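With one protein chain removed, the remaining protein chains of the complex are shown where they sit.
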Amino acid sequence: MNVIEVKNLAKEFQIKQKRAGLKNGLAFLLRPEYKNIKAVDDLSFSVSRGELLAFIGPNGAGKSTTIKMLTGILFPSSGHINVLGFDPTKERQKLAYNIGSVFGQKPQLWYHLPAIDTYNLLARIYELDQREYKKHLAFLVEAFEIGDLLNTPVRKLSLGQRMRCEIAASLIHKPKIIFLDEPTIGLDVVAKQHIREVIKYLNEKEKVTIFLTSHDAGDIESLAKRTIIVNFGKIIFDGPTDTLKKNYIKSKIVELVTEDPIENFQFSGGTIIEKGKFDIKVELDISKNSIDKLLSFAVENFNIKDINIFDPPLEEIIADIYRAQKL
Amino acid sequence: MSQLMADKIQKDTSLGTYLSLTWEMVKMNVLSAMEYRVSFAMQVIGMIINDIGLVALWFIFFEKFPEIRGWTFRDTAALFAITTAQFSIVMILANGSFRMARMIANGEIDNFLSLPKNVLWQISLSKTEVSAFGDLLFGLVIYFFSGNLSFESFGLFILLSVITAVIFFNFIVITQSIAFFTGNFEEAAVQLFHALLGFTLYPQTAFFGILKIITLTILPAFFIAALPVEIFRNFNIFSLSLMIGFAAITFFIAIFVFKKGLRRYESGNLINIKI
Partner (left out) sequence: MNGVYALKIIKYFEVAKINYFNSLAYVINALSRSGVVVIRIWIFAQLYRITYAASGAEEIGGLTVAMVVWSLMMTQSFQSSGRPPVSEIIDEEVKSGALAYSINRPYSYILFHLSGYLGRSTSSLFINLLIGSAASLILVGPVKITLFGILFGAILMIFGRLLDFLISFIIGLAAFWIEDTTAIAWIYSKGQMVFGGIILPIALFPDYLQKIAEFLPFSQLFYSAARLIVSFDMELFHKFILIQFFWIAFFAALAYFIFKKGLKYVTINGG
């Protein structure tokens, strides 16, 4: 069952062209020039219930624009959107009862008050049955481990704690879909891990459909089974996250630890990323040379203590895809 | 749970729900401000001193010139009572509306679009001006210098304050909503507000000619200052109906302009849109 259906979605903006200087400024006032920008260009995809998908792309790719259209904040120029059976353009408030969102830059929690106050207010805004709300809140508090944070003013919480409370806030009304925008930004490794676990739990146990935007490859790798990449308003990849890695890997990273100090390391197709006295990390362009040739070379020339072979970070893979698009 | 939600979706939110929610929002705003106890107290006191200063000025004026075309110090007291009362009502219940032009320019309206409640209502209640409680207190006190001190007069005073508050609110919504169409109107909206406020502080009998026309139209000081004081002095059902009629008309204009502006915002063609 599809919870989101998008067909030929498009969004054009007309931006006034401003140019520097007083003379141009005057001309601009009298006869403004408009530039047409296609932020979203013929997008089509669907999402079924319970999916956890990553929706990524470089800045200006049309991600936020698409999400705004899905949530009813922005009107499309053309195309069809159906979210949970609603047309977001026409039934925004009705849809709002069933979706939740967390936007890093636009917090829901009232800054000077404890989170519990915002939760109680939200319960009333969403007109929830008080008993059901209390039960569900208890569940969220346990899942997010925010029990002792509830009564502290939000401004006194750390970023990680605040994020957990924000995501909990977006779930007060048991939405069927939540849109998470950069949920782990600025968090340390432990906090990131914590948030990811909660998100996973929500998706797996509660069957909440999750629409995730993140620049953090770790988020994408650990959470999203499916990834959609947008650039220049178009979808350039839509498939399992694993495929993304497999099909787009152009290099491998080889880490070597040696007995003797490494002076020189020259291998055709290999770029040194890191070098210490007894260890070295080389990125090998696999179109130029092969892994086993590199390994043979290494074994022949050095006393190898340890070898590790990695895939390049996902962000590199994605960055490569973005770059390829530009050409 | 979802069954209960489904019911919600069929019906629109009731007025009763909005009223109780309004109460909750004001409470939260006040609690939020109370976090800074000293600042809270200073703002309230500061506003009271501010208002006392205004009254002192006109007291001195009327000491030298006891009557201006029939207008005396008592009329100024009544004027101040009504204007501070209406001002504080708007500042307590709808202070967020003052920020609307800025929110529009910064794309902050998005937050309000994500929640299932009326957007204008949310914007208005997003903030409460704490010093307005000082104004309210002052308004009630200065009322006692106005000369009319019966129960009916007090009731009339409350009624007039509420109606003028609605007109004031409409004015703010209209001027701030212009930002939907021009992208940047914050400073201008503030200036218009101060201009309107400016008109309401003077003996209203001083206005004639073009200035009077201005107070009847674009800066409706006539309806929020001169007319209510007149009604307060000499109750007249016709004048009262005129005021209520003006409040209703400007209300519909305000809602219309806001809705139109919001649609424009949602089509995303503002100059400062962030993709």
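The first chain written gets the first letter, and so on, giving A and B; residue counts start at 1 in each chain.
The rule is simple: a residue touches a chain if its C-beta (ideal position, glycine included) is under 8 Å from a C-beta of that chain, and two chains touch if they have at least 3 such contacts.
Keep in mind that what you see is a predicted model, and the values were worked out from it rather than measured.
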Chains shown that the absent chain touches, full complex: B
Residue among B:W23, B:Y36, B:F235 or B:F256 that touches the chain left out of view: B:Y36
Chain not shown: contacting residue from B:L19, B:L149, B:V162 or B:A195: B:A195
Interface with the unshown chain - residue positions in chain B: 36, 38-39, 42-43, 45-47, 49-50, 52-54, 56-57, 60-61, 63-65, 67-69, 187-188, 191, 194-195, 198-199, 202-203, 205-209, 211
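Everything that follows uses one rule, which is that only the chains that are shown with their structure count from here on.
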Distance from the mean Cα position of chain B to that of chain A, given in whole angstrom: 43
Complex contacts: residues of chain A adjacent to chain B: 11, 13-16, 37, 39, 60, 62, 64-65, 68, 71-75, 92-94, 96-98, 101, 103, 106, 108, 110-113, 117, 121, 124-129, 132, 136, 153, 173-174
Residues of chain B touching chain A in the complex: 1-2, 4-5, 8-9, 13, 17, 20-21, 24-25, 28, 31-33, 35-36, 108, 110-111, 113-117, 263, 266-269, 271, 273-275
